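Here's the structure we're looking at; comments come further down.
Complex shown without one protein chain; remaining protein chains in place.
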Amino acid sequence: MNARPSRWNGVALLVALTLLWEAAGRAGWVHRLFFPPVSRILQSFVTLVASGEVLPHVGVSLWRAGLGYLLAALAGIGLGIAMGYWRQAYEAAEVVIELGRALPPPAIIPVAIVFLGIGDMMKVFVIFFACAFPILVNTTDGVRAVDPVLLRTARTFGLGEAAIIRKVMVPAAAPYIMTGLRVALAIALILTVISEMVGATSGIGYFILDSQRSFRIPQMYAGMLVLALLGYLLNRAFLLADTRLLAWYRRGAESA
Amino acid sequence: MLEVQDLHKAFQPLSGGAPILALGDVSFRVDAGRFIAIVGPSGCGKSTLLLCVAGLMRPTTGTILLGGQPVTGPPENLILVFQEYNQSLMAWRTVLRNVRFGLEGRGRPRVEIDAEARRAIELVGLTGFERHYPWELSGGMQQRVAIARALARRPAVLLMDEPFGSLDALTRNELEDTLLAVWAEVGATILFVTHDIEEAIYLADRVYVLSGRPSRVLEEVEVALPRPRHQLKTREDSRFIAYRHQIYELISRETSRRGPALP
Partner (left out) sequence: MRARIPWLGLAVLFAAFLAWEAVSRGFAGLGDYVPPPSRMLGMLGQILVSGELLFHAQATLARFAGAYALAAVVAVSAGVAFGSSRVLYSFVEPLVELLRPMPSPATIPIAILFLGIGNEMKIAVTAYACTWPILLNTLDGVRGVDRVLRQTAATFGVGPWRTLFQVVIPAASPQIVTGLRVSLAIALILVTTSEMVVADDGLGFFILDLQRSFRIPEMYAAILALAVLGYLLNQAFLTIDGWVMAWHRLGTRKEVV
């Protein structure tokens, strides 16, 4: 077996592409409007961050996404546990849930506008709506997948139902719940950007679109960079939490 | 037929550090048509040995000769049957199509391929299950499919890496007898690796006992038991018991001398 190819291959490629972009922009091989030199973009990026111009937008986006995500997590996990635990609850809700899932979340934006205008709450609602389903579905799956042997063991030890749910069911379902939360994180960001592009006057999504409309192109790219960075950091933060909470599961899976 | 000369195999652990010597000077010789078993303590590199003989892994030093020719890649007339039948069979193919797999893509007519496959399926006692999918079969039956797939190629040499290790005792005994019947019919050379001493003695003409890591051949035990073998009579034979003692002592001495083998 040959040695593993170096990771630096890919980094070298990125550097090469960046340099090519820079050269192409400067030399006029491509229209400078569409492809501003990378240096200009980075300059814009630094200016935006340093001057604080982009921070309020990022802040408000995070606020909307965070609140919608949190509400979705509370509702999704709570309802998911109920649906996983009680068969009747599952059967009663399943058709309604499936219908809600089938609807692409952006379609709910106009409805939200009717009720909530184009303010923050509209976006929070849309994000909530989109995130709740994956969290709910994964939580339900997780609870239903808890090994009956585990539950019987708990009952043999005389644990009450509430304690069983808290101490056995939820931890056992935790890997599934985390999957749902991870998927919902990506969705939250996506819907934040979408709702800010469709109806807003602030937020990073609005900022990027507005930059493009006013032909402030380097700023548009810079905004995308900010957004990518945001996505990356949120993901890392999530991974950190996941490692802490699910170390027992991840390591167990490795040795299996 | 098959000759292994001074085989060494060292592995470089991913986490760095000194190389692990799995095989350290393994040498032996197998005549055509014989059933040879290999036993040894856990982790001694029996599977590594088979992978090298099968041409799927390159030894660090040493030579493997098959019919006088050195083995550099998977040889045409040698097939390896794996322990993990579930991962080796193709879940998306029926039994028949699985067994046909080794014969496809070589320009042989479809009719011929099918006939060969059906013959192999009959040899392992799975007639009637051609249209089933692997997941519909028990573990023992799945391993039969894997064996049939190898047999369809009519290999001169069959390598088997603890093929019955994942099965329950009764199924194991069943398959041991099936294998012996197949071998009597087909006459291939079989190199059979197992951790089960009794299985080795029951099946083989000769048993090679390997030492712990780095492995070498500790002892060559000729099994002078009459054929056909019988699950009860053979196992109660005083010679069987003597061989069992001999090999067991060898291996437990190895294990206690070196301590438990690390993975």
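Letters A and B mark the chains in the order given here, with residues in each chain numbered from 1 onward.
Methods note: contacts are C-beta pairs under 8 Å (C-beta built on N, C-alpha and C of every residue); 3 or more make two chains touch, one makes a residue touch a chain.
These numbers come from a predicted model, not from an experiment.
In the complete assembly, the contact with the undisplayed chain comes from B:Met90, out of B:Ala32, B:Met90 or B:Ala242. Touch with the chain that is not drawn comes from one residue among A:Met121, A:Val183 or A:Leu246, which is A:Val183. Those residues of chain A that touch the chain absent from the view are 4-7, 9-11, 13-14, 17, 34, 88, 91-96, 98-99, 102-111, 113-115, 179, 182-183, 186, 189-190, 192-194, 197-198, 205, 208-209, 211-213, 217, 220-221, 223-224, 227-232, 234-235. Touch with the hidden chain on the side of chain B covers residues 51, 54, 56, 74, 76, 78-80, 82, 84, 87-88, 90-93, 101-102, 104-105, 133, 135, 153.
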